[in-house]
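Every protein chain but one is kept in place in this view of the complex.
So that you can tell them apart, the chains are marked A and B in the order they are listed, and the count of residues begins at 1 in each.
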Amino acid sequence: MNSKKIVSLAAALGVVASSLLGATPAMAEDKVITVWADETRGPALSKALGSLADQTEGEWATGYKIKVVSYSSFDALKEALDKATANTGPDVVIGANDWVATGVKNGKVAPLTLPASVRANYTAGALTDLSYQGKLYGIPISMNNTAMLVNTKLTGGKKPATFAEMVDFYTKNKTSKKLSAGLCVAGGGMSFGAIGVLNALGGAPYATDSKGAVLTTKDPIDVTAMTANVKKYLLDSKGKSTGFFPADSTGCKDNFLAGKVPYAVIGNWEWKDYVAKGFNMNNLVSVPGMTKTTFGKSFASVSGAMLTTYAETNGNATGAKSFLNNFFGSATGVVLYARHEQRPPAHKAASGAVSDGAKAFSRTGNQAGMPQIGDILGNSAGGKNFWDALPAYWTAVLIEGKDVAAETKKLNTLFKKNVAEGSKSLK
Amino acid sequence: MNLVSGRPLAVIAKVIFVSIALAILGLLAISAFTAGEIAIAAFLALSMIAIAWVYFTNVSVPLKFFLPGIIFLIGFVVVPILYTIVMSGFQYRTGNYISKPEALERVQALGVVQDESMTTYDVTVGRLENGELALLATDYLAGTYFISDSDSKVEIASTDVELNEFEVAVSAPGFEALPPDELAAMDSELSSLRFYSEDSYYLVLEGFEVASLYTQVLEYDAASDSLTNIQTGDVFKDNGRGNYANINNSEDVLIPGWRAPIWFENYAKLFSDPKVREPLVAVFIWTVTFAFLTVLTQFAFGLLLALALNKAIRGRRIYRIILILPYAIPSIMSILVWAGMFNTEFGAINALLGQQIAWFLDPNFARAAVIVVNLWLGFPYFYLVSSGSLQAIPADYSEAAAIDGASPRQIFWQITLPLLLKILTPLLIASFAFNFNNFNLIYLLTGGGPRATLDGEIAGATDILISYTYQIAFGSNVQDLGLASAISVVIFVIVAAISLYGVKKSKVLDEFV
Partner (left out) sequence: MTKWLRDNLWRHAVALGAVGFALFPIYMVVISSLNPTGSLQVTSFVPNEISFINYTQLFTDPTIPFMTWMWNSLYIAGLVSIVSVIIGAASAFAFSRLRFKGKKLGLQTLLLVQMFPAILALAAVFVIMERVYNFAPEIGLGTQAGLMLVYLGGSMGVNIWLLKGFVDSIPLELDEAAKIDGASPMQIYWQIFIPLAAPVLAVVTLLTFIGTFNEYILARLFLVEMETRTVAVGLQQFIGGQFSTNWGAFAAGSIIASIPIVVIFLSLQKYIVAGLTAGSVKG
C-alpha cells in the first residue's frame, strides 16, 4: 500500500465515522392517528377535520392529531391495505362492509366495542354489516346504495309502478323520443348497480326468509320465472336484446343526463351531479317489481371506519378507538363529515341534518334494501364470485344471445354454491 | 492501471465520492441494525465492504465498473425473484396471509367473548397511590362507582367521587387521574392492560374514556402449541397447513391462519386441478398469439410505411413527425384514451363505424381491440427501425437484380425482405418478449376482461399470463400469492429454457467472450 492510498482510506473512514456520530435518534413527536380512505371519502374527511396543522391536539382523541391519507382510487386503497404489513399500516381505514371478512382472515382489522350510548345511534343492520363472526370491526359511517331516478320530463310526470310500465313506455316512445335505452345502470356497475333489476326479474344472490335470514337450501333464483321475465321484458321475439336494458353501464349517466334514457339506476355518492342538471330527488324510486308495490331490492350496505391491527402495533389502539367514538360516533362529528359526503349518514341523529338527496336514498334504502354479505358475495366456490358472475350473465343473455333458460340455471347453480360456501362463516 | 496513482484531481474526487457513498450506506446499516432489520443491515454492510475493497484496491478492474449495477440488481431484482420462489412453496393466500406468531396473537385476541349485555363503563384512567394503573369506572345503571386494577375491584361510595359535567367520576380518594398529555404516550401499555372484574371477566379500554367487559375463551398452551376453548372444550392444533384446526373436525379452523410451507403443492395444483390448469393453458395460448400477432402487425405496417416513405416524396418530413407521435405520447395516457374510444355507446370507434359493438364484452372484439391499440402504440417503432435498416442495405443488390430483369415485387420478396429480417431479428425477438409481458396494455385497456361466461373460468379473454398472475395474486376478494408465485416460476422456466436454447443456437453470447 502506498502512502496516498493510506491517506485516502483514512479519509474515507473519517467521513464514515463522523457521519455515524452525527446520527441522532429521532425526536419524540406529536402522536398521530393515520386514517386511510379512498378518493371521495378521504377528501370529505380531511375537510371535516381540517388539515393536520389546523387541528387542536386532542380534539377528537386525547393527545392525538388525525392524519388522513387519500388514495387515488378505491382499488388502490384496497391493494395498499392488502399489502400493508407492519409499521406503515394505518390505524383506521375507511372501507366497504365486505372488506370485514377478508380483513379478519388476513389479520388486517381488529375488533372493538362501542359504548352503549354510541351503539344506540345505529340500526342493528348497520352494525351487523361491519361484524364478522359476532364481533364488530368498525363504526358505520354512511349508507352505500343505489336507486332508480325517473326523468319525469320525458315520462310526462309519471313514475312507474311496475316493471312492465317501464318496458311499455320504452317500446312506445323508443323512436319518437330517440331513446337510447329504457333502463340503464349509471352508478355501481353491472353487479352492485344492477342487483335491483336482477331482483325485480326474480333473481337474488341469496335467498332469505321473511326476517332477512339467509336460506342456504333454497334456490336464490326462481329459474322459470326469471327466464320468462327476461324473455318477456328484455328480449325480442328473436331472442335479441330490445335495447331496453343495456348490458354495459358506461355512458348511461351521460345518456340519462342528455334526456335519452327515461330511467337510470344511480349511486348515492353522485346524486349532486343529477341535481345540478335539474333533476329532482323526489323522483328517486326503488326499481319497480312485477306487480304494484313490489320492488327489486338493492344492496344497502354501510361503509365503515374500521380499526386495524396496525393501531395496536403502532401503539395507537386506544387513541384510535377514542377517535372512532368521539368523531364518527357523535352527532357533532358525523354532521361535520356528512356535510362533505353526499351519502346518507348511518348515524341516526345525523340523518335529520342532511340534504334531500341523502334523504331520498335513505327512503329507498329502507323501502327495498338488502344486506351485502361479503362472504357470500365475495367467494367463488361456484366458479365465480357474485361481482363477476352477474355482469357475465347480462353479457351472455343480452349481447351474446345465449339461451336464457340455460344461463339463468347456471347462474342459480353458481349462486347456490357460493351461498353454501359463504354461509359457513355466518353464525 | 492504478487509479490512485492517476491524476490528483480524479483521485480526490473518487475518494470523496466513495467516502460519501460509504458514509450513507454506513448510516443506513447502523439504523437498520438498531431497528432489528438484520438482513438488510448485513446486505448494506457487505455492500460497504465490497465498495471499499473494489475501489481502494486493485482486486479487479471489471468490478470497478460492475459493482454499483450489481448492488442494485441484487437488492431489487435478484432478492425479489428469490422471494417469489420461496413464496411459491407456501400456502400464502387470503386467510393465510401473516406470519405464525402474528396469527397466534390475532387468534388469541379474537378468542375472547363479551358479556351478554355488552356492558360498557365510562372510565377515567389513573394511578393508585402505589403507582399501579387503574380505572375509575362509572356504572350509570346501578348508580355506582368502582376502581379496578390488575387484580382487584373496589366499590367507591358516590359521596367520595368527584363528577365532571357528563356525570362521570374523575377522581376518588387514593386514585389520581392521569393528565391528558400522558395518555397518548402510554397508549400501547394501556391498550394491552386487563383490569379486574368478577367471574373471570376483565375490563379493556375501548378508548381513553370507555371500557368494556370480556372473558378469554381460547387459551393457548405453548408446550403443545394448541388452543383450547374453555367453554366448549374443543382443542385446536396446528394442522401443518397454516391453521389451528379442531382435532375432531378438520374443517373447523381458527381465523386467521398463517403462511405455512406446503412445498410443491402449488405446483402440483397447476397440473392436477383442472380449475387452475385449463384457464392457464388457454391464457398461455392467447399470450403467445397476442405477442405474435402484435409483432407481425406492427412490423408489417411499419415496414409498409418505411417502404412508402423510402423515397424523397413531398411532405415526407411532416409525415414522419406525425407518424412518430404515437410512440412519443406517454402510453399510459393513450391506452386510457383508447379504452374510452372503444366505449359501446359513446366511443369514437362505434361512431365512426356506425355500429353498436360492445367491444370489451365480447371476447373476439376485445381481442381485436387489444391488437389494434397495440398496433397504434408500436408501429412507429418498426417504421423507424425499418427505414433505418432499409438505408443500411446496399443499393447494389437491388440494382443488380433489376438489371437481371427482376420486378420490384420480386426484388422486395427475394432480396430486401430477407436482408431486413436478418438485420431486425433481434429487435423482433425483443419486441415479442416485451409484449409477452405487456402488463400495462392489458391492465389499463381491458383489465383482462371480458370474463363473460358463467362456466367457472377465472381468466378473462384478453388476460395474458402476467395479468392473469396479477389477478390471482392481487385481484379482488380471494388472493393466492403462493399459487401466483408458482405460475411465475413456471413461466420463467419455460421462457428461460426457450431463450437459452435460442441463445446457444445463435451463439450471440460467444461473439465477444
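Here, contacts are C-beta pairs under 8 Å (C-beta built on N, C-alpha and C of every residue); 3 or more make two chains touch, one makes a residue touch a chain.
None of these values were measured; they are calculated from a predicted model.
**Q** Which residue, A:Lys83, A:Lys172 or A:Lys240, contacts the hidden chain when the whole complex is considered?
**A** That would be A:Lys83, which touches the missing chain.
**Q** Which of B:Asn343, B:Asn374 or B:Thr462 touches the chain that is not shown?
**A** Selected residue, touching the omitted chain: B:Asn343.
**Q** Which of B:Ile12, B:Ile81 or B:Leu163 sits in contact with the chain that's absent?
**A** B:Ile81
**Q** I need the residue numbers on chain A that touch the omitted chain, in ascending order.
**A** With respect to the unshown chain, the touching residues of chain A are 38-40, 43, 69-76, 79-80, 83-88, 250-251, 253-254, 257, 267, 269-270.
**Q** If the hidden chain were put back, which residues of chain B would touch it?
**A** 1-3, 6, 28, 31-32, 34-37, 40, 60-62, 64-66, 68-70, 72-73, 75-81, 83-84, 87, 301, 304-305, 308-309, 311, 313, 315, 319-334, 336-338, 340-341, 343, 346-348, 351-352, 376, 379-381, 384-385, 387-389, 392, 423-424, 426-427, 433, 437, 439-440, 443-444, 465-466, 469-470, 473-474, 481, 484-485, 488, 491-492, 495-496, 499-500, 503, 509-513
Going forward, only the chains that are shown with their structure count from here on.
**Q** Starting from the mean Cα coordinates of chain A and chain B, work out the distance between those two points in Å.
**A** Chain centroid spacing, chain A to chain B, equals 24 Å.
**Q** Under the stated contact criterion, what part of chain B meets chain A in this complex?
**A** The touching residues are 4-5, 11, 14-15, 18-20, 22-24, 26-27, 30-31, 52, 56, 94-95, 97-98, 102-103, 106, 109-110, 114, 118-120, 122, 180-185, 187-188, 190-191, 204-210, 212, 255-257, 275, 343-346, 358, 361-362, 450-458, 474, 476-479.
**Q** Note which residues of chain A are touching chain B in the complex, please.
**A** Counting only chain A, the residues touching chain B are 2, 4-5, 8-9, 11-12, 14-16, 19-20, 23, 31, 58, 61-64, 75, 78-79, 82-83, 102, 104-107, 110-116, 119, 133, 135, 180, 246-248, 250-252, 254-255, 309, 312, 315-319, 321-326, 378-380, 382-385, 387-389, 391-393, 395-396, 399-400, 407, 410-411, 414.
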